[in-house]
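Moving on to chain A:
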Amino acid sequence: MTAKPKLAFYWAASCGGCEITITELGMRLVDVSEQADIVFWPAAMDFKYDDVRQMADEEIDVCFFNGAIRNSENEEMAHLLRQKSKTMIAFGSCAHMGGIPGLANMYDIESLCQRVFDTSPSIDDSRGTRPQKTTTMPEGDIDLPTLFDHVKYLGEIVNIDYFMPGCPPVVDQVWIVFQAVLNGNLPARGSVLGADGRSVCDVCSRDKAETGFRINEFKRPHEVELDPITCFLTQGVICCGPATRAGCGTPCLEGNMPCRGCYGPAEGVQDQGAKLASAIGAMIDTEDPDKLQTILNTIVDPAGSFYRFGLAHSIMSRMKYE
Partner candidate 1 sequence: MSHLPTTITFASEVKAIPGGEHLELCYSCGTCVSKCLIQQKVDPAYNPRRLLRMVMMDLKTDAYLDPTTWLCSECDLCYEACPQEIHISQVITAVKHLAVEAGFTSPLIAVSVDEDLCSGCGICAMVCPYEAPSLFEKEVNGEVDRLSQVDQNKCMGCGTCVGACPLSAIGREGVTNTEIEAQIPTPESKPPTLITFICDWSLRAEDDLKILESYPPDQVNIVHIPCTGRIDPQHALMALDSGVRGVLVCGCKPGECHYKRGNYAATCKMGLLDSLLGQMNLPEKQIQFVQIGTQDRGRIRHEVDGMLSALFDIKEAV
Partner candidate 2 sequence: MVDAARQPRIDVRTYTEVDKVEGFVGNFKVTLREKAKHVLADRCNGCGDCAKVCPIEVPNYFEINLAPRKAAYVPMSQSVPLIYNIDLDACIHCYKCVEACGPLEAIDFSQEDQLVRENIGAIVVATGFGHFDPSVMAEYGYGRFPNVITSMEMERLNNSAGPTSGNLIRPSDRKNPLKLAFINCVGSRDKRYIPSCSNFCCMYSIKNAVLLKQMNPAMDITIYYMDIRTPSKGYEEFYDRAREMGIHFIHGRPSLITEDETTHNLFIHSEDISLGRVIENEYDMIMLNQAAIPQPDQNHMSSVLNVAQSPGGWYMEYHPKLRPMDSPTDGIFFAGACQGPKDIPSSVAQGSAAAARASRILHSTRWEIEPTIAVVWPERCSAETRGRACGLCVKACPYGAVVIEGDKAAEIITAKCHGCGGCVAECPEDAITQLHYTDAQILAQMRALLADKPEEKILAFRCHWCSYGGADLAGTSHFEYTANERGIKVMCSARMDSDFIYEAYRLGAGGVLYSGCHPQDCHYITGQLIGAKRADRLKKIFDRMGMTDGRFRVEWISAAEGDKYARVLNEMQTVLDNMPPEALKEEIEKLQPDMEKRLKRFPGVPGVPEAMAYGDTLVRAIKEQKEPA
Partner candidate 3 sequence: MSHQPDEVNNEELRIGVYVCHCGSNIAGVIDPEEVVQFAEGLPDVVHATDTLYACADSGQRLIKEDIEKYKLNRVVVSACSVRMHEPTFRAAVSEAGLNPFLMEMANIREQCTWAHGHDREGALEKAKDLTASAVAKTRFLTSLDMIDVPVTQRALVIGGGVAGISASLDLAEQGIETILVEKEPTIGGVMAQLNKTFPTMDCSI
């Protein structure tokens, strides 16, 4: 039997949710540890960067990299792990397409820092302090990684073998991928793991709109008593389902909340947010041109609603930071 495959898990600009979804495997982790060696998992155990630096190239069989690339440290580790591992999986929405951190691309660094360090409600008087590149301490100088002007997704800086969408990827899908990795039968490089080709609407069993139904006012989920049986669009609530890939098992829909598009664009969708704008824009019902604007204004945060997970991967982001 060949040597046990070496697995690595790393978390860059991440909330840790993707790490937790692995721990959710529970006892099954024990089987995994019998069949494979986890050689790098800083979030769970005390691994040091040097451990990876001392490895030979491509020593790691499969590296599960989650989290977006926000600062120089993330980029450095991404390059390092790419060098050290045969197969690299962009694990979760942040690595796959920038995720929630990607929404920062709407703002420049200065206004971000202002928000975080000055105007945030939980700060009483920041006297304008800012993180410094290097700070001299009695023990010696400590330096912080530099903050990039925009958030990048993993695929932007290294080439990736597989994508696994989801925020976080659903634990059952993670288990299926683990078994594929352990049994060595991963599909062709570049394909998407842990999701199926259809869109969320395909798997959603809610009653769809009557022919000719149109929306004359949008409401946010907390503003309306959501009916669990009918499609959210018929209730005037934005649901990204039509343009989002299925495979998550729709936990949100079961929890009576509209899909927010974390599994990324469905097959054939070039830019998830623009496509949703196109679909929802065509549904607005009025013959009176002036009322059109008032209805549009009821969509409070278009970019946030349509690009909640994919802003960093969007064409607009590329246009802005190219």
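Keep in mind that, in the parts below, contacts are C-beta pairs under 8 Å (C-beta built on N, C-alpha and C of every residue); 3 or more make two chains touch, one makes a residue touch a chain; residues count from 1.
Inclusion criterion for the candidates: all candidates are chains of the complex that A comes from, given by their letters.
Keep in mind that what you see is a predicted model, and the values were worked out from it rather than measured.
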In-complex contact partner of chain A, selected from candidates 1, 2 or 3:
1
For the complex, which residues does chain A have touching candidate 1?
105-106, 198-202, 208-214, 231, 233, 241-243, 266-271, 273-284, 286-287, 289, 292-293, 295-296, 299, 301-304, 306-307, 314-320
